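Only one protein chain is missing; all other protein chains are in place.
The first chain written gets the first letter, and so on, giving A and B; residue counts start at 1 in each chain.
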Amino acid sequence: MSASQFIFQLFNGLVFSMLLFILAAGLSLIFGLMDVINLSHGAFYLLGGYIGLTMVRQFDNFWIALIVAPLIVSGLGLIVEYFFLRRLYGRHRHLDQVLFTFGLALIAADLIRWRWGAYVESVPGPDELKGAVVIFGALFPRYRMSLIFFGLIIAAGLGLLIGRTRIGAIVRAGVSDAQMVSGLGIDIQKVFAGVFALGTALAALAGVLGAPVLNLYPGLDLEILILALVVVVVGGLGTLKGAFFGSLLIGLANTFGKALIPQFSMFLIFAVMAVVLLARPSGLFGVKGN
Amino acid sequence: MSQVKAEHLCKDYGGVTALANVTLAVESGERRAIIGPNGAGKTTLFKLIAGEIAPTKGRIHFDGHDITDLPVHTRANLGLSHTFQRNNLFFDLTVLENVRLAVQHHRGIAGQVLKSVSGYSAVNAEAESILARLRLAAQSQQLARNLAYGQQRALEVALALATEPRALLLDEPTAGMSPAETIEMTRFIESLPRSLTMLIVEHDMDVVFSLADRITVLHYGEVIAEGAPGEVRANPLVQEIYLGAPPSVPPRGG
Partner (left out) sequence: MARHWKWAALIVAILAAIVYPYAVRSYFLSLAIEVLIYSIFAMSLDLLLGYTGLTSFGHAAFFGLGAYILAYTALGLTDNILVTVPLVIIGAALLALIIGFFALRTSGIYFLMVTMAFAQMLFSIAISWSDVTGGSDGLAGVPRPVIGVGAWAYTFDSRESYYYLVLAFFLLSWIALRSIVGSPFGAALRGIRDNEQRMRALGYNTFRYKMAAFVIGGAFAGLAGALLTHFTQHAAPETLYWATSGQVMIMLIVGGVGTLVGPMLGAAVIRLLPTFVSSYTERWEIVLGLVFILFVLFAPRGIVGLLRRAVEKRP
């Protein structure tokens, strides 16, 4: 691998890492507060992508899709939380919650196939970000470059939200003790609903942003979910920092793995996970779960 | 030779010191009570000896072996058994199944897969006799979660005893029991063989003074007094901690 190839792969790895981060942050947030591993998170990603596709076709404007699709999906997330997940809170029902989201993922996958068909759909990026920049003789597409910035902005925004605001404080307290939050007279149900909506919105946002890079096709929901799960296992469930650095690690491992050992790129990712688990069973930045 | 020995034990929780430099030696067959106000570090000391948590500093010995780095189950297999401050039972199993789990392990048949549990009559008989001694025989087919609180407390002790320990750590065995149940449990503990070493954390001073050979007083994670019940009672520092008055119960020997 030459130096320019290396830089190009590094660049692609960073792009993929940022997409993964936006997705995994939602998954990790939901787990951190509610102790729910949302196996339909990948389905929300894909749904976001497809709704975005429909929007782009309808209005011929990527930016509308980028705003509207996450809103629609987070509305669906609210409905799911309010009518179903809420029935399943409680100490001994974690497995039931996971199983419920698994059932939801099955239904969603089939519904998506029903509505949008089983083809690979490519989505054009926004017109403003067409073309590429030449650096050191390598071509860097503008859209992908902007994804890195976008991911960093989301990371900073979430960091501020969790670290500096009252809602963030509740979420952080909920991470360590949900009962205490209820004891302070805060309506934990509303916080749960809000975080679930935010988490699903992030999934859909990643779906819209990722569509021009990864395309859309049935089965992508699972591929991306598995990667996001590995990210949160490696980074540590429930921490934003873990989601960020876990995404970097897994995103880069995935990209370089595909370039260097295409047959075993997934193997490389799981090898990383196994090593982390051996050294730190609750992940690099994890505090709970064991 | 002392059977249970703690040397310079320290335990910090994120900068908060729960136990600071506690040294303790309990002779074989001795009945030792650990007392002290809430937050004195009694339960922390117990968890350290039992192996539920790891010390920040210090060593723990049992029968001359250094057990500081051994996991809970290895300590249990050496003969060091403990009860929990909060009932920690197999709540979804029957009372008999609870005790049988302890008995089948120390009899070395817990790995058997060919014969049904009910076929091991010696295990069942032993489990039932332990339940009878703790007056739980009538409840043997009930789920542990359906027992009255005092009965659950008794089952907690039954589980620890069923492993046939040589040293037993009892963490507030009578907590939450009715006065009648407390008297019964105290009598039961008294009736255990004198060869069994016991460490007891207890708030009820009646229980402490009727059971203990020696008493260790913890305060803010440190040992502030240790001796026979009479000595401890007479200790001015102890009197001061217990609201300036001597413990309310006259000595009954032991």
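The criterion applied here is as follows: contacts are C-beta pairs under 8 Å (C-beta built on N, C-alpha and C of every residue); 3 or more make two chains touch, one makes a residue touch a chain.
The structure presented is a predicted model; accordingly, all values stated were derived computationally and were not measured.
Of the listed positions B:23, B:112, B:129 or B:178, the one in contact with the omitted chain in the full complex is B:112.
Touching the missing chain, out of B:11, B:100 or B:219, is residue B:100. When the omitted chain is restored, the residue from A:98, A:167 or A:213 that touches it is A:98.
What chain B contributes to its contact with the hidden chain is residues 50, 52, 71-74, 76-77, 81-82, 84, 88-93, 97, 100-102, 104-106, 109-117, 120, 123, 159-160, 163. For chain A, the residues touching the chain absent from view are 31, 35, 37, 84, 87-88, 94-96, 98-100, 102-107, 109-111, 114, 222, 226, 229-230, 232-233, 237, 262-267, 269-270, 273-274, 277-278, 281-282, 289-290.
By definition in this document, only the chains that are shown with their structure count from here on.
Each chain gets a centre from the mean of its Cα atoms; for chain A and chain B, those two points are 48 Å apart.
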